[in-house]
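Worksheet: the structure to be examined is printed underneath.
Shown here is a partial selection of chains from the complex, left in place.
By letter and in written order, the chains are A and B; residue numbering begins at 1 in each of them.
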């Protein structure tokens, strides 16, 4: 009975048209051209690498997309158990009319060609949007993105700020900032001016969020202008050889300035907390980052208190931090629990984390899911995975355990999937 | 089948008459007078605040109880998903004859009046005790509580010691201690004398436990009398401006002295580990505390080894610490796993934590649940929530997975709910 109940709830949730509140879609080239765009996603290359395929074989320069896909397909046997592999199969079945459960050396070439054929249609991106029941996606834009050449109501800009906060040590960042704003930063005044111009540009182009990913050691505090000036001078002149204290002071100053701009522009500030970059430098492209799960939201205490009017949709990298996210969202009006990020985006952790959120965070303060995808084709299987788990949690923990009606359960699920994206980011409504 | 099985087990567990081993009941005014006493509970005010109701609206001075309830009811829509809201509805249905699933602007006033009518009966507290199948509750008494004017067999005193351990920096604490004991503390000798007198007073009045809540950074160690004398002198003269080292030394000295008194009086010492106070100072009353889940029971190693004859019922604030609690209870004869505290008192975490305890801690060393309530009406729905989860775990993990008889499963549940409270706290038997 519970399985039929889950299916009924899933069917209803699956009808919703959604806006994906966090992706890495390239708005000028949103969908795939061949299966190489699909299997080139780091979720496959890193798993294939982990299972024994040499990096050189995966990333060899000059090989054709088809050659690359062939090399990967040959080596997917060891990852057929993973949920990531199941995304590939579901996408193949639902978007590319693949008929079967396994794609391997026996059948991949014909499927590659058929997929390329379909993907070459002018309407392919529209087809994917439509079959995925998406009407818009949030982007992840570099701060110097011109935001031109696309429909910003469908491809919604989001100002990504990692470079500003953590890479002003790189001289190139200062140059890019100058090119984007006409401001050559040298002190807190010019830095504030440059950042203000970035926000102006983004807000003018329909940006609906500012976002950043943060290492587990980051603990933002406000620094004085005097301290920030000294630190900026040192970082801009000495780069990565500047004192760590100065680097940290600059990060804090820039981060705080971003929050001030979010406040002024009423822009939510997505915090994605917990990643250590380049833990495995010999890993494949985008397959080098990991984490230290010893992080606490207490590190954000000062920030959350200083900016009561800024909404902070927070994602945590490890499920062990989810209970803190639940509790902080339960107490702080400006904290929202946001999706299931990266290493926590697998069914076992989603189920546990989703269930804990649903029973203790106000229903208006949780964003169910975002895909984090690089190519549009991933929305369908990733959201389907989430919706199945959400349906399971609603069925078991609400309808069965708490006696809710199916209708009420679907309403709650709908709010997580769609309604809260509208209200929190002020889109689509 | 499993659902019917769960229900059968629940029905049997639900018949038990219980003693609630940890509450904040005011023994001179134990139950509610209006719904404002119910909805004024921080679980509702903080969730309403988190969902957007201004603190000023909730805590405005001089508004009537009915006005307060009206303001809250209007704003409960965003929290209807929470387990805390379900407590309110179940309490309304089972104790106050409310007929329906939702209390909102359309029906609250009539219900408010009807509730006030029922609550005004002289027998209301008795009615609540009886319908909740409780025969006694542990209190949380300030160290200077006179413990007079109530039946200490029903309202069982418990010496709460946070003020002594952490707030001797506040001159008022020293004064209160003098008023309670006639001892003006100035050094380790007088401090020991004063604390001894508190214990005498409490034990004479049927106290069955000493209790304290502890921040995640606390790691008790024994300090020498000489060190404690210096530190005490500094803390008593300089208050919160005393050296942190001295403040810590005083906390350690007082804490150790409490454990010594527990040993001498054979009193269990409840440790509630992990809370950070005032993380959100702008939060509503009692809705300002959160935590850092990076805490370990290894911090209590010296204490647990130094006091083998003191039973330490331990509660942890975050579920990530529960496995340590399981392991430490499995190894240390003097560690008992105690209930599901605060931010871990929600179904998903209770189920995981309860299941892990049941399969690895001796059955004699686990206290199933306490309500932590401020008003008697909360016992019924909170215990009902726990008993449903306990029945689910017993059904699935014991009857189904391990082939236990239903009778044996109920026996185990009964021991957690009732038997161990009797044996561990020496009450009710």
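Points to keep in mind about this one:
Here, a contact is a pair of C-beta atoms (placed from the backbone, for glycine too) under 8 Å apart; a residue touches a chain by one contact, two chains touch by 3 or more.
Note that the coordinates shown come from a computational prediction; the quantities given were computed from them, not determined experimentally.
Sequence-identical chains in the complete complex of this entry number 3, based on the file rather than the 2 shown.
As a convention for this text, only the chains that are shown with their structure count from here on.
One copy, subunit A, sits rotated relative to the other, subunit B; on C-alpha atoms the angle is 120 degrees to the nearest 5. Distance between chain centres (mean CA atoms), subunit A to subunit B: 39 Å.
Residues of subunit B that touch subunit A in their complex: 3, 46-47, 49-52, 78-84, 86, 276, 279-283, 287-288, 290-294, 318-320, 343-344, 346-349, 352, 388, 392.
Across the interface of their complex, subunit B is touched by residues 294, 296-298, 301, 304-305, 308, 320-321, 323-324, 326-333, 352, 355-356, 358-365, 397, 400-402, 412 of subunit A.
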